[in-house]
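One protein chain omitted, others in place.
Here is chain A:
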């Protein structure tokens, strides 16, 4: 959370930051080998970059490639540094700033989706209301008994935020979110 110190990396020349920080989504293609996630995360903590969201999974089993999706916050200058620093990591194949890419395509932002499991407990009117709202949000019930539901909901982060906020007064028990999965629109790959 000390990204504002980042531009010089030294307490010697703290200059006023004139650029505005932005949220960007990065896709990082890596060899799926032991320690690779630690290298990526260690880079962020070691250099004082922010991680807002992180999603990792192997995407190409035969080639042992994993795709890491990171939502990070920083000034354009810091974001460029993050990209280059990630590219220095030996098992990193490619780094694409999906946000920058989407701007190049004339789009506002890349496609971003997140999945959440939301457990709501209650009876009576609140329970009926929860189910009705879940339906409106196109959340599906994946577990239930007479006292609770577990909803599965997919969508943009903001939609999930909204759904969770609405569930709060209706008996929200716990939430699990996956973090953002993202890619650019259009036929091109990363």
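Throughout what follows, a residue touches a chain if its C-beta (ideal position, glycine included) is under 8 Å from a C-beta of that chain, and two chains touch if they have at least 3 such contacts; residues count from 1.
To be clear about the criterion, contacts and distances are computed from a predicted model.
Asker: Since a chain is absent, check the UniProt entry for it and pick the matching name: "Hydrogenase maturation factor", "Cu2+-exporting ATPase", "Peptide ABC transporter permease" or "Acetolactate synthase".
Answerer: "Acetolactate synthase"
Asker: Out of A:34, A:106, A:124 or A:187, point to the residue that touches the absent chain in the complete complex.
Answerer: A:34
Asker: Looking beyond the chains shown, say which of A:93, A:109 or A:156 touches the absent one.
Answerer: That would be A:93, which touches the missing chain.
Asker: On chain A, what residues meet the omitted chain?
Answerer: Residues of chain A in touch with the missing chain: 7-15, 30-31, 34-35, 38-39, 42, 46, 77, 80-81, 84-85, 87-93.
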